[in-house]
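Data first, discussion second: the structure below is written as structure tokens.
Omission of a single protein chain aside, the complex is shown with its protein chains in their original locations.
Chains: A and B, in written order; residue numbering restarts at 1 for each.
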Amino acid sequence: MTIPIEYYLILSGFMFLTGVVGVLTRRNAIVVFMSIELMLNSADLTFVAFSSYLGNSIGQVFVFFVMTVAAAEAAVGLAIIIAVFRNKKTVNIDEINILKW
Amino acid sequence: MIEQYIPVFIVIIVAVIFAVATVVMSKLMGPQRPNSEKESTYESGLKPIGTTNERVSIKYYLVAMLFIVFDLEVIFVYPWAVQFKKLYSQIGISIFFSMLVFLVVLELGFLYVYKKGGFKWD
Partner (left out) sequence: MELKYLFNSLPYIKPELILAASLVIIVVADLIITKKKELLHYIALAGIIAAGYFVLEQFSMNAFAFSSSGNKGMLTVDSMGAFFKGLVLTASFFVFLFSFSSNEINESRSKLGEYYALLFGMILGMFFMISASDLILVYVSMELVSLSSYVLAGITKQSLRNSEASLKYLIYGAVSSGIMLFGISLIFGITGSTNLYEINYILRSPETNRVILLLAGLLVFTGIGYKISAAPFHFWTPDVYEGAPITITAFLSVASKSAGFVLLIRFIKVAFIQNSLNGYWQLLPAVDWKTILLVLSILTMTLGNFAALWQDNLKRMLAYSSIAHAGYMLAAMAVLSNQGLIAILIYFAIYLFMNLGAFFVVMLISNKIGSEEIDNFDGLGYASPFLGVSFAIFLVSLTGLPPTAGFIGKLYIFIALVDAKMFLLSVIMVLNSVVSLYYYMRVLKHLFLRKAEGAPIELKVSFPNAVVLLMLVIPVLVLGLYFTPLVEFAKNSISVLGF
């Protein structure tokens, strides 16, 4: 009795789309970051699902690396957001607009 | 397979009904005499200070950031620790030192942060 692979894929597809929509519509840099994490996690879910479906462990190894990279990305992201906040006193990405066209 | 989950569903349904029912019932049956004292934010009987969505000090994010990095590196130690006995019998002591190299490099980063004053709160 196992859950079919399609269920995982549908769930991860939804998670991915939620992430993409979040990135495109949200205006707070931290929330944008959370959406990006959601995208990475959906890819992780796909990896783990396929990994157990195909019976090989490469996918799970990949997930380890993705998790570390995601943590590093979150740390760098937070650092940069702090730097922006110190200069501009806001993290709203609509107001961060001195560079354009 | 789905039959095995029936008790769980029953519990969930009962919980939802109970929660909704108590809220609705008290709204319907209880007396409603609001005043400004009752409407104000409840803060353990003390006078509320500031709004609820207060900004967190930016230093908190610095510490959080460093925590994430050093916390998650441990992810590579887990598989190593689980397999250590087997690998040790196959390869010998070098499996221990290879992890040590990783940890030393990690500690170097920690030292760097410390020296640069990353952990100072003020």
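Assume a contact is a pair of C-beta atoms (placed from the backbone, for glycine too) under 8 Å apart; a residue touches a chain by one contact, two chains touch by 3 or more.
Source: prediction; values computed, not measured.
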Sole contact to the chain not displayed, among B:Ile13, B:Ile58, B:Val74 or B:Ile91: B:Ile91
Among B:Val11, B:Val24 or B:Leu108, residue touching the chain not depicted: B:Leu108
Those residues of chain B which, in the complete complex, touch the missing chain: 87, 90-91, 94-95, 98, 105, 108-109, 111-112, 115
Touching residues (missing chain, whole complex) on chain A: 9, 16, 19-20, 23, 29, 32-33, 36, 39-40, 42-44, 46-47, 49-50, 53-54, 56, 58-59, 61-62, 65-66, 69, 72-73, 76-77, 79-81, 83-84, 86-88, 93, 96, 98-101
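Note that only the chains that are shown with their structure count from here on.
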Distance from the mean Cα position of chain B to that of chain A, given in whole angstrom: 18
Chain B residues within the chain A interface of the complex: 1, 58, 61-62, 64-66, 68-69, 71-73, 75-76, 79
Contact set on chain A toward chain B in their complex: 1, 64, 67-68, 71-72, 74-75, 78-79, 81-82, 85-86
